[in-house]
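Of the protein chains in this complex, all but one are displayed in their positions.
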Amino acid sequence: MRIAYLGPSGTFTEEALLSEASLAESTHIAKSTITEAMTAVVEGSADAAFVPIENSIEGPVNETIDQLAFSSDLLIQREVVLDIHLDLMSAPGTPISSIQQVLSFPHASAQCRGFLREHLASAAVGATGSTADAARIVAETDQSGLAAIAPPLAAKLYGLEVIAHGIEDFEANQTRFVLVGRDTVPAPTGHDRTTIVCFQGADRPGSLYAILGQFAARSLNLTFIESRPTKLALGQYCFVVTVEGHVEDDILGECLMELRLEIEDVKFLGSYPVPGEAASKHREQVASNRQRARRWLGELRARVEHE
Amino acid sequence: MRIAYLGPSGTFTEEALLSEASLAESTHIAKSTITEAMTAVVEGSADAAFVPIENSIEGPVNETIDQLAFSSDLLIQREVVLDIHLDLMSAPGTPISSIQQVLSFPHASAQCRGFLREHLASAAVGATGSTADAARIVAETDQSGLAAIAPPLAAKLYGLEVIAHGIEDFEANQTRFVLVGRDTVPAPTGHDRTTIVCFQGADRPGSLYAILGQFAARSLNLTFIESRPTKLALGQYCFVVTVEGHVEDDILGECLMELRLEIEDVKFLGSYPVPGEAASKHREQVASNRQRARRWLGELRARVEHE
Amino acid sequence: MRIAYLGPSGTFTEEALLSEASLAESTHIAKSTITEAMTAVVEGSADAAFVPIENSIEGPVNETIDQLAFSSDLLIQREVVLDIHLDLMSAPGTPISSIQQVLSFPHASAQCRGFLREHLASAAVGATGSTADAARIVAETDQSGLAAIAPPLAAKLYGLEVIAHGIEDFEANQTRFVLVGRDTVPAPTGHDRTTIVCFQGADRPGSLYAILGQFAARSLNLTFIESRPTKLALGQYCFVVTVEGHVEDDILGECLMELRLEIEDVKFLGSYPVPGEAASKHREQVASNRQRARRWLGELRARVEHE
Partner (left out) sequence: MRIAYLGPSGTFTEEALLSEASLAESTHIAKSTITEAMTAVVEGSADAAFVPIENSIEGPVNETIDQLAFSSDLLIQREVVLDIHLDLMSAPGTPISSIQQVLSFPHASAQCRGFLREHLASAAVGATGSTADAARIVAETDQSGLAAIAPPLAAKLYGLEVIAHGIEDFEANQTRFVLVGRDTVPAPTGHDRTTIVCFQGADRPGSLYAILGQFAARSLNLTFIESRPTKLALGQYCFVVTVEGHVEDDILGECLMELRLEIEDVKFLGSYPVPGEAASKHREQVASNRQRARRWLGELRARVEHE
């Protein structure tokens, strides 16, 4: 399997990709943007794309979400979560006191504001296209006093020395990545999620409350919700919603049908397994109760007289 | 088929029973109370009972509803609606000016308050167990100045003369009757209703809002709702709900299952055909839209990979 | 104060009236129907009416509710709850074995079905206009084998002997009575309720869910809800709702305003004190939290710049 990912080599995306044995063995194709990685799948030069979709500090990665929602018919195939640690790195032997400029992807440097304020208050902060790019530029540039904020993997890859480990401000820093592919939906595993985009009619704004009511009425647990501009006018939104369960589940299928009836449009972005068992206890309990309720319904229906 | 009905002969219940060809041909057994008519079915001396369940002026007939909800496992088999016209009747030749006492079933005399105030302001109003009973007593009693408020049928039956036709205060006076039987549920006809009783847990009062939310989320149209005391303590209620649709409908079945999951108990009182086509246009439209939504769901599910 | 009540003397209504010192001292005027008692207030021949509004077994007393909702502008002034005990009574010295006919108000005999089945299976059951009427008729009639089901008070009043005490089927048998008057609303006491009637537009049926949402959004506790036919057509209902709180409460006032905006019409039936402290703990807790929230809002508003 050929997997296009958000490169260059040395990004957190690659680190996440290598962290899963079954994905690590594939052929990896580095792309310089999320859009390029996903377009490669649409155009057939890759079988799947591996891209970040949400960070616990920065929130959703809108380029990924907008590509899924507006610009392709790709489906999410699985989810991978990676702990994020950012390191300050430079050419071997560089003392921290000599650093005058720090390069990184803006989101990454934003996550190290505390460290930068305390230890590098006078250094300038420059933007690069990715954290790995920052490491590469530092390695390739012959300029002294230059450092990068990048993943540990990038230091190894570009021969830099780590000056400070784990300099991010927040401890609970994790990123969710998704593998997206064409056409098929993975079979249910018992710990799956489903993501859809809900488009409300132009003449019926403010329907988010009604949309959420459909999930609430079925005790379906939402794990993620984001409003995105429809790009038609300021103040017009659609809603990206992730819910526990699989499109093959009776109750979730029925919920999708009702949403499809109620609102302008529903776009399906996939049903896919998620790591961990956290959510599944609640789901098992609900499933077992529902089994009993279904039996009761079956008994009622058995009494219907058909000639 | 032996049908026990709320008698005696000459009541509106009998009139309604005779109004439907298929029911008119059965063997009719007059009972003096709704409870006795329904008990005859439970005990097997009748195959079905025919009783009033709601009047457009007086509201629900609680004896019928409580028997269904609390005291039997009978199921509603069909519904009949009758226009109600009340006549003032007395021994032949009695002038209205000579009437000193008017007998009727209290609900019936209550529906003629306007006429009584205007034309019989000084006459006493007495209570009998049914409107037909009032006619029978007037016919059997040798006392002059006595009149009955009763259905036209009762005048014929007991040889009385109608002094004034249609003396009820409200024009839109109709009564819904139900045929109730044991065990079986009639097959769906396309214009059916389903009646259930929702029992909320003692520790979760005020759940009516959540109950109605289950119907609202599925665009299921409620045609009747009544709160009834559970007879356990003042202020504890259950809810009798009638909804368009049949227990075999996917969407209604799913709604019943979810209610069963959410609340203390759900008692099924039947799915049964209703007269008239009034509601069915709306249902057809919804059904056609739902068909399209179901096809869409089927297409999504066809993409799931099962080994 | 002149209080018209549902007579005749000896009814539970009189018993409830006498149970409250402040009401017991008034002038009492017995009326033969609820409607007559209430009409006396409208017409000015009485200052207030005292009538039953709900029984824990039989449910709402629709004549009272319909008079309040449709036929008058009277307002509920206070509420009284009475434990209901029904006695079997007859002429002194009558053995139970000789009883051939039992008279009572139909609701009352319905509540003694168990006792009647066990001890008087062969006796006929006759209807009277009130339980006290049954006692009076038994006392006045010279016929042997006649008994009444009536309140203990009626036995005393009409010189009958109680054959069996407390023959009602259900233990938790209580009736709520209301004192209704003209024009004024009692000042808040801290344990009050408010009753309204909600009329939905003919073009927007099924709005009960939206109505209940108004109360739910404000954590207002509903203690009673009944759907009543509007008497315009079968299947058209309005909703009588009782909620904890007083029209002077900020939150309840706001809720009434919003209902008034949302639906066809809201009819106010009064804010009035209720006996007991049961509900008030919850209300106190909510009131104290709301006090804090109000202070917070006050602080925000204090920051608004007005020139």
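Labels for the chains are A, B and C, by order of writing; each one numbers its residues from 1.
Operating definition for what follows: a residue touches a chain if its C-beta (ideal position, glycine included) is under 8 Å from a C-beta of that chain, and two chains touch if they have at least 3 such contacts.
Remember, predicted model here, so these are calculated numbers, not experimental data.
Peer 1: Name every displayed chain that the left-out chain is in contact with.
Peer 2: A, C
Peer 1: Which one, A:V42, A:I225 or A:A287, makes contact with the chain that was left out?
Peer 2: From the options A:V42, A:I225 or A:A287, the contact with the absent chain belongs to A:I225.
Peer 1: With the full complex in mind, choose from A:R136, A:R176 or A:H246 the residue touching the hidden chain.
Peer 2: A:R176
Peer 1: Pick from A:G126, A:G145, A:G166 or A:P188: which residue touches the chain that isn't shown?
Peer 2: The single option touching the absent chain is A:G126.
Peer 1: Touching the hidden chain in the full complex, which residues of chain A are there? Just list them.
Peer 2: Contact residues on chain A toward the absent chain are 35, 54-59, 62-63, 81, 106, 110, 113, 126-129, 170, 172, 174, 176, 206, 208-209, 212-213, 215-216, 221-229, 231-235, 237.
Peer 1: Can you list, in ascending order, the chain C residues touching the missing chain?
Peer 2: 75, 183-188, 213-214, 216-219, 247-248, 250-251, 253-254, 256-258, 260-262, 268, 271, 286, 289-290, 293-294, 296-297, 300-301, 303-307
Throughout what follows, only the chains that are shown with their structure count from here on.
Peer 1: How would one label the connectivity among the chains shown: line, ring, star, complete, or other?
Peer 2: Shape of the chain contacts: a line, open at both ends.
Peer 1: So chain B and chain C: same face meeting same face, with over half the numbers shared, or different?
Peer 2: Interface between chain B and chain C is built from largely the same residues.
Peer 1: Based only on mean CA positions, could you tell me how far chain A sits from chain B in angstrom?
Peer 2: Computed from C-alpha means, the inter-chain centre distance equals 56 Å.
Peer 1: Whole-Å distance, chain A centre to chain C centre, using C-alpha means?
Peer 2: Distance between chain centres, rounded to whole Å: 59 Å.
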